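With one protein chain held back, the other chains of the complex are shown just where they sit.
On to subunit A.
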Amino acid sequence: MRPILLSGHERSLNQIKFNRDGDLLFSVAKDKIVCAWWSANGERLGTYNGHQGAIWTVDVSPNTVLLATGSADNTVRLWNVKTGECIKVWDFPTAVKRVEFTPDGSRLLAVTEKRMGFLGTIAVLDINYEDLEAQAEEPSLRITCTESKATVAGWSYLAKYIIAGHEDGSVSQYDSKTGEQLENVQAHEFDNLISDIQFSADRTYFITASKDKSAKLISSRNLAILKTYVADTPLNSAAITPKKEYVILGGGQAAMDVTTTSARQGKFEARFYHKVFEDEIGRVRGHFGPLNTVAVHPNGTAYASGGEDGYVRVHHFDKPYFDFMYEVEREQLRK
């Protein structure tokens, strides 16, 4: 199907997220506003205004009641999805690069930048759904990254661990109760920062995207590297598709290098790899800047990508996408 082009942002996209039902799509960009869209037709539902700086990250609670955003204005804001009001503002000493709700929505983590003498931290905030106005002031847990700052983080299955990707290319696993670091694995090449972490539906494994031009599928339990997907360009984002055994990688020449290179080699395409066999099976063109973020519909029927070019493109999958199968898979199915 023709992609739906969402042109509501004036600057480059930073993150997009589907809600759990998949009917809504939230996008944040450097232009300080959060947009909510109907994923089915691309109509804009509304915006959430209030941030004073570029917004780096967005997440929606599993019940689509609350929306959390993290911004370069050193705040995390909590919004009422339905009304668009800002319910709560948490102030941090530095910019917030990543927020994510636990699978049950009861907690929220925020990754803060290392800057101005402050070390990078991962803060955990308890979320109260009983009375939306009454949210805790202080984080219930604070993990400080002394070695290499965390760039991205997320919750494992049962919110048992916090998994963080670091600037030096390593991935670590923290106990989500105590904040103790349990494991640290140099998953990607040293000093190639991890740009994205996205989990599978059951959160037993996750995919990391890195500037070392590869994405890796890693087990949440012991950080064992299960699969490696090699691309020919630095990656900014990676997602796992439900339903079909694919992963989608997005990237492209780093924004600062683009002007010096020809457009034909920018490699601004979404790449589809087979999750199990690690083969590249297809590419989707369209953006004219690097892809900063990709997200998959929770039902696996669509995906969206946000680019440095300021556009979000929503693609609904066609029949051949679902029909495509390796011979071995077909055999397995027949058994």
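Definition applied: a contact is a pair of C-beta atoms (placed from the backbone, for glycine too) under 8 Å apart; a residue touches a chain by one contact, two chains touch by 3 or more; residues count from 1.
Heads up, the rule we're going with is that contacts and distances are computed from a predicted model.
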Undisplayed chain, where the name is taken from the UniProt record, one of "Eukaryotic translation initiation factor 3 subunit B", "Trm112p-domain-containing protein", "Nuclear cap-binding protein subunit 2" or "pyridoxal 5'-phosphate synthase (glutamine hydrolyzing)"
"Eukaryotic translation initiation factor 3 subunit B"
Looking at A:70, A:103 or A:169, which residue reaches the missing chain?
A:103
Tell me which of A:21, A:85, A:147 or A:180 is the one touching the absent chain.
A:21
For subunit A, the residues touching the chain missing from this view
19-24, 38-41, 45, 61-66, 81-82, 103-106, 129-132, 157-160, 202-205, 219, 221, 226, 232, 261-262, 264-265, 276-277, 326-329, 331-332
